[in-house]
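As structure tokens, the structure follows; a few thoughts come after it.
Missing here is one protein chain; the remaining ones are kept as they sit in the complex.
Up next, chain A:
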Amino acid sequence: MHIPDNYLSPETCLIMGGAMVPVVAVSIRRVRVKMTRERLPLIGVGAALSFLMMMFNVPVPGGTTAHAVGGTLLAILLGPEAACLAIAAALLIQCLVFGDGGILAYGVNLFNMAFIMPFAGYAIYRFLVTRLAFRNTELIYAGIASYLAINIAALIAAIEFGIQPLLFTDAKGLPLYSPYPLKVSIPAMLIPHLTLAGLAEIVFTVGVLIFIKKVSPEILQNRPVSFHKISALLLLLIPLTPLGLLSAASAWGEWSNGELHQSLGYLPKGMAHGYNYQALLSGYSFKGMPGAVGYILSAVAGVALLVIFFRIFRMSRRKDEQH
């Protein structure tokens, strides 16, 4: 679901990015007010968790791949505003360091994955839990909410892809950016997410919630938490990330220019002459290193960067409180 650069027109990116500014600003303010200082680094752990979950690509019918995001899981664990910040940080590291998702398209990716997914998932979860309160149904509701939320986000991403050829064409009527119209993009995005990616999201959400309920229930009850236990979960996930390499294909809407040219027969003009950012560890791999090792190292580096970022953030917050 990480939309690369040049698939969407700069106008789309600008509007969506602009829309995300107030969302992020309000989230930061609410997190500052609501969350205690002891729980702040949990956002970093949440971001690292989401980062790792996005590395588990699952192969889907049609020769593409998709992945879970964990938006609903983080919203249930930390609250939707903190989840928004956590996923925003994970997406930022992904686009800057690993070239996954575009820089211009960062705002759009934020909108889909850091805004729609946690807030929609949390709303559905709260609705189910308060209206249909039976015993021991929270996990089931979490699963349902996560499944619906990832599909809502995928639908919105599909609409963003699909409206491009309607809005932006050149003199010959050929699309300038993403070439596929709504009737192609919506099924192409929704079929993977209704099937395997949705399933992966349910498995991750429910699995992690069960783990946390057993090992560290204080996280769910807004109390100070022990980070050793939750870090163990991250350390457990890192060596498993190469499972995400089992499917080598690109995800739908994330092809390289070469791949698109081959399947389409031409390259849309806006994409051929677009902005091209070369990330340091493009595609989560190191040149000349076995794929699995590179993938694990990328996971380590990404997780470490997120944890460092949020621990420093917490320290600056502590200084604010002292003054």
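Please note the rule applied: a residue touches a chain if its C-beta (ideal position, glycine included) is under 8 Å from a C-beta of that chain, and two chains touch if they have at least 3 such contacts; residues count from 1.
Simple rule for what comes next: contacts and distances are computed from a predicted model.
Novice: What name does the UniProt record list for the absent chain among "Cobalt permease", "Multicomponent K+:H+ antiporter subunit F", "Cytochrome ubiquinol oxidase subunit II" or "Extracellular ligand-binding receptor"?
Specialist: The record for the missing subunit names the protein "Cobalt permease".
Novice: Taking the entire complex into account, which one of A:Val60, A:Ala149, A:Ala251 or A:Leu305 touches the absent chain?
Specialist: Of these options, the touching residue for the absent chain is A:Leu305.
Novice: Hey, which chain A residues sit against the chain that's not shown?
Specialist: Against the left-out chain, chain A lists 280-281, 286-289, 297-298, 300-301, 303-305, 307-308, 311-312, 314-315, 322-323.
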